[in-house]
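The structure appears right after this line, and notes come after that.
Of the protein chains in this complex, one is absent; all others appear in place.
Each chain carries a letter (A and B) given by its place in the written order, and its residues are counted from 1.
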Amino acid sequence: MPLLEVDSLAVDYRTGRGIIHAVDDVSFSLEKGEKLGLAGESGSGKSTLGLSIIGLIPYPGVIGNGQIRIDGKNIAQQPESKMRSIRGRRVAYVFQDPMISLNPVKRIGAHFVELIQTHEPGTSKKQAFERAKRVLVSLGIQPERINDYPHQFSGGMRQRIMIGLAIALNPDLVIADEPTTALDVIVQAKILDLLESLRQTYNMALILISHDLSIILERCDNIIVMYAGHMVEYANSRELYAQPRHPYTRKLLQSIPNIELSDQKLTAIPGSPPNMLDPPKGCRFWPRCSYAMEICPVKKPPLIDIGQGHLVRCFLYGEEGVKSE
Amino acid sequence: MSEIVRVERLKKYFPVQKSFLDQLFTRMRSFVKAVDNVSFTVRKGEIFTLAGESGCGKTTTGKLIVRLITPTSGKIWFEGIDVTKFKGETLRHLRRKMQIIFQDPYASLSLRMKIGDAVGHPVQINGIAKGKEREKMVLEVLDKVGLTPPEQFVNLFPHQLSGGQRQRVALARSIILKPEFMVADEPVSMIDVSLRTTIIDLILGFRKELGLTYLFVTHDLAVAKYISDRIAIMYLGKIIELGSKESIFLDPLHPYTRALLSAIPVPDPERKRENIEMPGEVPSAINVPPGCRFNPRCTMRQDECDKKEPELIEVQKDHFVACPFY
Partner (left out) sequence: MSSSKTKRSMLARLIPGLGSLAKRGPSGWMVITGLVIVLALVVMTALGPWLTPYDPIKHHGPIRAAPSLQYPMGTNHLGQDMLSRTLTGGSIMLQVSALSVLICFLIGVPLGLFSSYVGGMLDSTVSLVIDAVYAFPGLVIAIAIAAMLGTGVINMALSIAVVYIPSYFRIIRSQVLSIKEFAYVEAAKASGAKWHTILSRYIFPNVIPSIVVVATVNFADAVLTAAGLTFIGLGVTKDVPDWGWDLTDGRNYLSTGAWWIITFPGLMIILLALGFTLVGEGLSELLNPKLQR
């Protein structure tokens, strides 16, 4: 049984100006220990998708439809009390900006102790402290710094602490939402390496959310490409890089500068990301697609399985979905 | 190949705010040495990139050149004239030839100003044209950046545009005075990946079409590789390596440059990553390590490295490094 199954998930933001369908009909599954990348640009819905798995969709967002199953049990509409026992314990989240994600008036040790004692009541403060120190060591931080405050650490170290808090309870799944966007490239590489080594040690599954397709291609087994709330392509990372099928994926790959190539010709995607209050009808990418056909603005393309688990949401690959919707 | 901008021993030290008690009782002043003794030349028509991680001083250097900040010491030459001490009218006259575009498309435009007014304002300030003539200039330049039909955009407000479009407006505003030199401060880092190439292409296009020379500031070396002619790598306020794009990427000399290049993610799942070990993090620019600033983290460190600051020396043709190893 897969660890996580997302089934036809729809998440809407009910704003005063209209409903934003931030996530529309997304389905995928994740095995224990798998590394999944969620790629997409602003407005694609990738962060919302990540937050929905852990039940932290900000107001005014609601799960409109679909299921999120962990070990077969649907957690999509669970009450807050149930979600709290899952958060941290089974599914952990690493947020984007380490500067604001830690409580500035609490010592690092206190962060860990609160976490541990909430989920494992009965743990004494001393025991929790010991565990916290061990986590710090595995993060490459001197354990004596356990009594320091967040502002005494640099950005990179704070992000490491965030990761430490995420793995402290040995969760089955870690969702990292743009974990390195606020960091310099060298620190970024170290953080991602750390994440990977911890992941291997504890055999955790990882969902890496990023707009930086380079990181995702480098570090993930499978990749979901999102555009305007739709899952437009899903494939193994090698397959995606070698044979991108969706016109958006193709154009996206062609717009990333690759320092290992000498004569690259970068292209841009014409137009702009859609206004999510009033997205294009049918396939949301059609206004910017050079292959747009008559049916594209009319009907939402189904997810089509083109073999070996490679899924594309595009009419170029057939009318009827081979994969049942 | 003539030079258009020359910078010599440029320094910018920012005094650190002290607490009230410190102000009363101590005479000690500490400084953030944001830019410390930087010298280089930008050749006419080229794209010269200042690259490095955050805090290395690249943005400050760019702002110093367009005189948004005044240098603590050092000289700036523009087209052979010493402009370091320019003030008032002379400075304003100079500004027409040097422009700057910024990183954040959401902060680059006043939310309460229509696009047409914002783009035309430099023309108004400098008294170059009025009324219909100014309108024409605005429409022309909006067309050049690809916001077509320009008449449609003139009356819009920034919040009605996307990030990529706003950056194009900022670009339009900066070229309306037909400058000769432009500082581009991370112009694409806050824009969606798929739209970056549009801005980059516009920048490259203007180089040809308008004869613009660029000082490009970025932390993204992949973009730097795509767009630059020459690159200077900065670390903690100093240039530690300078050379043509090819020499920097094919033959990086400074240990920091090597580590930086190896850390850049490559969008290829097959590629094996070679991790160059570099302990620690970038130290603060207030307490700069003695000698070579990089020495505490350098794997090739030798005894003399913390004694003397290395000079930028030409090691190969047109390839400079600041490292005693060479």
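One rule holds for everything that comes next: contacts are C-beta pairs under 8 Å (C-beta built on N, C-alpha and C of every residue); 3 or more make two chains touch, one makes a residue touch a chain.
What you see is a predicted model, and the numbers here were worked out from it, not measured in a lab.
> Among B:M113, B:L250, B:I286 or B:I313, which residue is in touch with the absent chain?
With B:M113, B:L250, B:I286 or B:I313 as choices, the missing chain is touched by B:M113.
> Quick one: say which of B:S73, B:N126, B:T299 or B:Q316 touches the chain that got left out.
Counting the whole complex, the residue in contact with the absent chain is B:N126.
> List the chain B residues touching the unshown chain?
Touch with the absent chain occurs at residues 63, 66, 68, 91-92, 95-96, 98-104, 106-113, 118, 121-122, 125-126, 159, 170, 173-174, 177.
Everything below uses one rule, namely that only the chains that are shown with their structure count from here on.
> Would you tell me which residues of chain B are touching chain A in their complex?
Those residues of chain B that touch chain A are 53-54, 162-165, 192-198, 200-201, 219-223, 225-226, 249, 259-271, 273, 275, 278, 281-282.
> Using the touch rule from the top, collect the residues of chain A that touch chain B in their complex.
41-42, 154, 156-157, 184-189, 193, 211-215, 217-218, 237-238, 241, 251-253, 255-260, 264, 266-269, 272-273
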